[in-house]
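Have a look at this one before I ask anything.
A single protein chain has been omitted; all remaining protein chains appear in their positions.
Labels for the chains are A and B, by order of writing; each one numbers its residues from 1.
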Amino acid sequence: MKIQRLCLWLILWVALIVYLMPIYVMIVNGFREASSVSLDTMWQLPNPISFQGFTEAWKMLSPNMQNSLVMVIPSALLSSVIGALNGYVFSKWRFRGSELLFALLLFGFFIPYQAILLPLVRFLQWINLYGTLAGLILTHVVYGISVTTLIFRNFYVNIPSSIVEAASVDGAGMIETFYRVMLPLSLPAFAVALIFQFTNIWNDFLFGITVVPNPQFQPVTIALNNLSGSFSVDWNIVMAGAILAALPTALVYIGLGKLFVRGLVSGAVKA
Amino acid sequence: MRIFLIAFILLFSACQSETNKQIEVFSWWTSGSEAAALESVINAYQSRYPDVEVINASIAGGGGSAARPVLQTRLIGGNPPDTWQTHHGAELMGQYINPGFTSSLKDLYESEGWYDLFSPSLIDMISKDGHPHLVVLNLHRSNTLWFNKHVLSEHQISIGESLSIEELFQIAEQLENAEVTPMCMGDSGIWATGIMFENTLLGTIGADRYKGLWNGTTTFNDPDVMEAIRVYSQLLDYLNDDHAALSWDQGADKLVQGKCTFYSMGDWAYGEFIRDGFKENIDFGWVAHPGTDGIHLMVTDGFTLAHNAPHRQETMDMLQIMGEREVQEDFNLLKGSICARNDCDRSRFGPYLQWAIDQYEYGVSVPTVIHGSAAPADFQQALNDALTDFVVRRDKDVFAETLVREARASGFGP
Partner (left out) sequence: MIKQHWLVQHKGALILLPSLILTTIFIYGFIGSSFFFSLTNWRTLAIDLSLRDPLWQTYADMFTMPRFQADLRNTFVFTLLFIGLATGIGLGLAILLDRQISQKGWFRNTFLFPYALSFIVTGVVWRWIFNPETGINLFFNFLGINRALEAAGMDPLSPGWTTDPTIVFSVNQLLYHLWPDGRVLQIEWGIPVALIPIAIAATWQLSGFVMAMYLGGLGGISSQIRDAAQIDGAGEIRLYSSVIIPMLNPITISTIIILLHVSLKIFDLVFAMSGVGPGFATDVPAIFVFEMMFKAARYNLGSAASIVMLVASSVVIVPYLIHTFKTRES
């Protein structure tokens, strides 16, 4: 047992070092002076340490951070909730043709976004949402539904149908059963769906830039992209900016990590 | 569900933007000296029109790689910015003038007397039926051969006013024997090796026949073009091994560090050298790419006036300012390029840029295909793809045949 424990720790620590290696490269180069970023010194610690990269990046990113937050929170929540409801229906309340609908929903997940930019812009103009954050939120919600539905459906498949049946025997309606029985059990699935949606929407570039042309309303990824120029690039600012832009997402991970709790199914049924 | 609907409506109403006096300038200049240069133009505008809000809608990405989808989607979607950045020649003509996305600037050129202040050949390349559609801000030169002077002097090599391709190969051989990498390259973006190909092509077949490639009077399987492909292939043998893993500017850094010697690259590299603290004529030198002395392979940046521009008058004012002498001088000093106007004060520029001005003023100008001026976009892409294949397989015949076929498909080749 002791050897097993030792192996476990060894594997975890080696994995940790490998995972941190690229992040190490980003951090040490983020703290360099612009002129001293070079491939030859990419592994070395910065000397002298310069905060110019981080301050410059923060100056350029912070105005757009707020836009991103305003956009990402409703988008991620809405698409997760819709996905949970859809997944509930697809796994526990199947009806004739529901598999086909699920297939149609899922297939859309693979649509290459470059190909639909043009009709998307025209449609948003038509419903008067082009150039607004609301239009962007709508876009993210719609393109998020298929994956969140998939996540919840396949998570709910593992939850015994007897729980749902028991609740409906008790006289609870479909929505009430979802609210009272399924929702408390879905926390790990919500963690996964929210992590997925939050990250994807936060890091989306293509929709942000196409749907919202005014830089005042644009999400942070566009500002991040604009840290590099068309010809030469200050890599210290770009590396620093990438770390700064990832921090909100990382905070979300830390918060959601607590939801990965092992389900106590029997307890939930009584509730 | 109702809550979401209400949330939607609230967000929708909160995000409706108001329309005051504004102008939207769309470019891919977002950082460093480019952004500062653009800022200097915007400042010049705002000092005169303080009540107009300038929306600087710039999107980064080499040569506008990220900007293009947005611009094209907006143009086709009928939602154009007031003015946007583009190169001259085929790109301007094929993508913006012909589909009707831009307006004529003839009145502006006449009232400002610009027909006398910009070179006729430049005006010709931005005009359709005698109507100019672009105000050109700056000129870059694409065909300069840069070198690290320290590396050369270590090996007792000196370079005069110009260099022939035979001399270059001789020096390359000597350096190779001394275990020094002769040529620099950073072509993780294939366009960088495209620049070297284009320069070699121009240097081998000369300006007239080079121009002929773009109107079908010269073909890509012509014996002289085949010779150019052979020379280019020979140059490829002298590159640094890791060229495919480097971006173009990391290739320039390699030259600065003395790990390679010559770099055939446009003069945006000049700004990169200066930024690295490398001094012109002391640390680095330059000549025209072999065979191209007196020829200016021109890369330009200019701004258009959108057809049905939402803020037409403001845009006209902006374009008028962009064409002013002092604005162009300030812009180009920051950008590290030369004025498009021919009456700028040359004493404000350093030795390299003065040399570039001479080459432009006393030589002939030819358009670049790599930056979209010489041929339509579909051919530009096809050339990049053919190069990607060629640098690995080195099959000259397949390369030439592909270009012949693609030139025909694109509508200019015989």
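Going forward, a contact is a pair of C-beta atoms (placed from the backbone, for glycine too) under 8 Å apart; a residue touches a chain by one contact, two chains touch by 3 or more.
Keep in mind the model is a prediction, meaning the values are calculated, not measured.
Trainee: Please pick, from A:L69, A:L101 or A:A172, the residue that touches the omitted chain in the full complex.
Mentor: Considering all chains, including the one not shown, the answer is A:L101.
Trainee: Of the residues listed, B:S40, B:Q95 or B:T200, which one is in contact with the missing chain?
Mentor: Hidden-chain contact among the options goes to B:Q95.
Trainee: Please pick, from A:I73, A:L183 or A:A246, the residue that touches the omitted chain in the full complex.
Mentor: Once the missing chain is taken into account, the touching residue is A:A246.
Trainee: Which of these, A:S62, A:Q114, A:N128 or A:Q216, touches the one chain of the complex that we don't see?
Mentor: Touches the omitted chain: A:Q114.
Trainee: Extract the touching residues of chain A with respect to the undisplayed chain.
Mentor: Against the missing chain, chain A presents residues 8, 11-12, 15-16, 18-23, 25-26, 39-40, 42-43, 82, 85-86, 88-90, 92-95, 98-99, 101-116, 118-120, 123, 139, 141-143, 145-147, 149-151, 154-155, 157-159, 161, 164-165, 168, 174-175, 185, 187-189, 191-192, 195-196, 199, 202-203, 205, 221, 224-225, 235, 238-239, 241-243, 245-246, 249-250, 253-254, 257-266.
Trainee: If the missing chain were put back, which residues of chain B would it touch?
Mentor: So the residues of chain B touching the missing chain come out as 1, 65, 68-69, 72, 75-76, 94-96, 98-101, 188-190, 241-246, 376-378, 380-382, 385, 388-389, 391-393.
One rule holds for everything that comes next: only the chains that are shown with their structure count from here on.
Trainee: Rounded to a whole Å, what is the gap between the Cα centroids of chain A and chain B?
Mentor: 38
Trainee: Flag every residue of chain B that touches chain A in the complex, lowest number first.
Mentor: 4, 7-8, 11-12, 15-17, 24, 28-35, 55-64, 66, 69-70, 73-74, 76-79, 81, 246-250, 253, 257, 268, 271-272, 275-277
Trainee: Within the complex, which stretch of chain A touches chain B?
Mentor: Those in contact with chain B are residues 34-35, 38-40, 70, 74, 78, 114, 117-118, 121-122, 125, 129-134, 137-138, 205-206, 209-210, 213-217, 222, 225-234, 237.
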